[in-house]
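Here it is, the structure in full.
After this line comes chain A, so read on.
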Amino acid sequence: MTRFLSVARGVAWRSIHNTVVSPAILVPSIIFPLFFLVAFAGGLSRISDVPNFHYDPGYTSFQFVFVFLQSAAFGGVFTGFGIARDFDSGFARRLLLAAPRRSGIIAGYTIGALLRWAITGTIVTVAALIAGMNVDGNGVQLVGLLGLGIAMNLVAALWACGIAMFTRTEQAGALIQMPVFLLLFLAPVFVPINLLTSWIHDVANINPVTAVLEAGRGLLAGSPVKVAVAFAALAGGAAVMALFARRGLASAERAG
Partner candidate 1 sequence: MSNEAAIEVDQLVREFRKGPRAVDGIDLTVSPGEIYGFLGPNGAGKSTTVLMLTTLLPPTSGRATVGGFDIVRQGAHVREVIGAALQEAALDAILTGREHLLLQATLQGITGQDRQRRATALLERVGLSEAADRRVGGYSGGMKRRLDLALALVHSPKILFLDEPTTGLDIQSRTALWDEVGRLARDDGMTVFLTTQYLEEADVLADRIGIIDHGHIVAEGTPPQLKAEIGGPSVEVAPCDPDAGDRLAELLARFGDPRRNGHGTVTVQLPGGETQLADIVRVLDQADLKVETLQLHQPSLDDVFLAKTGRKLEGAAEEAEAEAESGGRRGR
Partner candidate 2 sequence: MAVDLAIEGLPARASSGGAGLLEQTLAVARRSAVRTLRQRGLLIFPLIFPLLLFGINGSSLSSATKIPGFPTHHYRDFLIAMPFIQGAMFVSITAGVDLARDIESGFLNRLALTPLRTEAMLVGQLGGAFVLGVVQAIVYLLVGFATGVTLVSGVGGALVLLALSILIAFGFASLGGLLALRLGRGEAIQGIFPLLFVTLFLSSSSLPRNLIQTTWFRDIATYNPVSYLLEGIRSLVITGWDGEALALGFGFATALLVITVLLSQPAMRSRLARA
């Protein structure tokens, strides 16, 4: 266990150190969520005038939850890009050689992803508050929302880690990003699920991200819904992606 933790700590430290030394690394993971917040909350606020659109805190809060979770997911995705770059540059091989417990490498990358997301998540939250977001949830409920974000970040980071370790090239960027992008957007992004029609309604119904979004919006509004379902979905996702990432690591080990 000690070795596992020391490896994880080392990899996580590097991740944070690189961010501190080159803060520009964080720019895309900050800019995109902020941009979505501005574009959706700012440009689409009239959507809340659609009949049967009910969300008491208002449209900015409605969109904030999506952007908050999306920033968590993309924070994980960008970690995958970094891992792929490490393989392309050969640094990953150095890690594999040096680490006595290699599964600690995965843990280290995911911890790094979480710590970086702490920065972007804070910035996004502050921006939404400045934009007039209403917060109706209590402290426990907001911690619950934070928990959803952490879990989302973990799932996405493990997914990205797995893909990066299987492919070991930066050219797999689209493969890392696209499924996450699709899962996020095939969900009630702009309107609640009851206002979705045709195929998108059916897809959103079975998309686990829908439960996470609805739980998050409920927590922010002070009326929690589907929280257990959301955390169960994320826990299941994390378990599956952890296995996937582990298999990716094994593939990288075999490739040498």
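Just so we're on the same page, a residue touches a chain if its C-beta (ideal position, glycine included) is under 8 Å from a C-beta of that chain, and two chains touch if they have at least 3 such contacts; residues count from 1.
Per the selection procedure, all candidates are chains of the complex that A comes from, given by their letters.
Note that this is a predicted model, so its numbers are computed, not measured.
Participant: Sticking to the defined contact criterion, which numbered candidate from 1 or 2 is in contact with chain A in this complex?
Facilitator: Candidate in contact with chain A: 2, the rest do not touch it.
Participant: Applying the document's contact rule, which stretches of chain A touch candidate 2 when the two form their complex?
Facilitator: Checking each residue of chain A against candidate 2 gives 28, 31-32, 35, 38-39, 41-47, 49-51, 53, 174, 182, 185-186, 188-191, 195-200.
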